[in-house]
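Here it is: the structure, laid out below.
Only a single protein chain was left out; the remaining protein chains are all shown in position.
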Amino acid sequence: MRLITLLTDFGLENNFVGVMKGVICRINPAVQIIDISHNVRAGDIKEAAFLLKNSYKYFPKSTIYLVVVDPGVGTRRRAILVKTKNYFLVAPDNGVLSWALKDEQISQIIEIQNNRYFLKPVSNTFHGRDIFAPVAAWLSRGKAPQVFGKPIQKIKQIPYPVPEYQPPDKLLGEVIYIDHFGNLITNISQEEFLKFTKNPPTKSGQAKFEIKIKNYKISKISHSYGPPIKQPIVLVDSFDNLELALPGGNLAKSINIRKGEPIIVSRKK
Amino acid sequence: MRLITLLTDFGLENNFVGVMKGVICRINPAVQIIDISHNVRAGDIKEAAFLLKNSYKYFPKSTIYLVVVDPGVGTRRRAILVKTKNYFLVAPDNGVLSWALKDEQISQIIEIQNNRYFLKPVSNTFHGRDIFAPVAAWLSRGKAPQVFGKPIQKIKQIPYPVPEYQPPDKLLGEVIYIDHFGNLITNISQEEFLKFTKNPPTKSGQAKFEIKIKNYKISKISHSYGPPIKQPIVLVDSFDNLELALPGGNLAKSINIRKGEPIIVSRKK
Partner (left out) sequence: MRLITLLTDFGLENNFVGVMKGVICRINPAVQIIDISHNVRAGDIKEAAFLLKNSYKYFPKSTIYLVVVDPGVGTRRRAILVKTKNYFLVAPDNGVLSWALKDEQISQIIEIQNNRYFLKPVSNTFHGRDIFAPVAAWLSRGKAPQVFGKPIQKIKQIPYPVPEYQPPDKLLGEVIYIDHFGNLITNISQEEFLKFTKNPPTKSGQAKFEIKIKNYKISKISHSYGPPIKQPIVLVDSFDNLELALPGGNLAKSINIRKGEPIIVSRKK
């Protein structure tokens, strides 16, 4: 049994997601379909790239990732199929795959052009249904990537917002995602945080530090959300990034944070 | 493998949808279930009829469409099973199937009455669980439609809001659906639009036209959403209706539109 995952900004009110699944099942009734999310903010390519990057390693080998966050639908942006050592990915070439593919070994990139595999007539506004879903479905039936179009060398990249070192003692990051619980996921990985706070090495192995968001300052890493308190805490989240949370509450709402809010880590003496 | 699709107004907070799926799987563990949507506006039969009409053709032959938007649950409204040339549909007889069935060749209509196939005791408020889900599940296991009740001749119709010709040069339509992106789907099909604007024939093949919503006037059909602008555009949507959109934005929210808002197409000389 082959698995196709879906990640879109289509929401769940419309019939869009259901129709894509219908198209897939008509081509391959034996496929299994799993939703990663359909509530990516409308047209937010970076949010989809972030969710895909944090999701794809958890699925079985040979999974086909179908990603349709496609504000440029109907324009000249390309449609692509990427084969890596472990997976297949199908999406518009707008950068949405680029963060997930950073650590993957890419073996093939195809520009999807062979309309023999499209649902016709191809609409101007719903390539998820007319191009991406059928291609993913045929792929799940065993068609080779090259039947869908011609090989290309590169996919579009969007820059990952890496934290910035500000000498002598600051690391500037930002809130890159806000989850359902109002927890703030930062772009500072545990690895970067440790590298920053352990350099120069101190007797204790790690320098004292302070993490600042708005006027809140936190100076330790917690290991669970713990009982309700009125102060934000910092944890390492399940995808290995620093995460700020309000135990028993919704931090994003409580202190009114949006994506992009600066986070400053300072080394203390 | 047989496929059952679900379309309801149950929302996704409760256990209602999950329980229906449990009931189905208990009867037919091998069935595949796909959600069309569970976020139909509470009790909005027309919205469900619209979504079903725009969805059902995309699913495999012999799919069973289970539609439970049922404000009359517990009253004397009938429960029906309709067999067409290609599909099966199971729903309350409140008109919710009537738009999808307009172009289908109906071969059998059954009033569902045989409580042998119901989940007992049958509640007054959740026939989705107690009647519709079990009937769809037994149908997916191969039971013939006639075992569920007696044949009837007609189902309840609800009138489709067809656009109105206002001589000499206006076509009056309305917003029939607003999608997740705030795009406004009208009741004017591409075919009707072309028929209207090409009659009388002009040298260029199509008369000049103007499409008006509130105080906004649009005089061309766009072929993609394109880059963000401050003006509404008109496209032909993926279900062949005229659609109004705000590139890079949410038109419904920006200009405060609800379903039913008038759209006027005028022929220009």
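Order of writing sets the chain letters: A and B. Residues in each chain are counted from 1.
In this section, a contact is a pair of C-beta atoms (placed from the backbone, for glycine too) under 8 Å apart; a residue touches a chain by one contact, two chains touch by 3 or more.
Every value quoted in this text rests on a predicted model; they were computed, and no experiment measured them.
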Selected residue (touches chain absent from view) among B:Ile4, B:Ile34, B:Leu51 or B:Val73: B:Val73
Of A:Asp70, A:Asp130 or A:Glu243, the residue in touch with the unshown chain: A:Glu243
Among B:Gln108, B:Ser123 or B:Asn250, the residue in touch with the chain that has been omitted: B:Ser123
Residues of chain A (touch criterion as defined above) contacting the omitted chain: 1, 3, 5, 7, 12, 32, 34-39, 51, 54-55, 58-60, 63, 179-181, 223-226, 235-238, 243, 248, 250
Absent-chain interface as seen on chain B, which is shown: 9-19, 21-23, 25-26, 29-30, 33, 42-43, 71-75, 123-126, 129-130
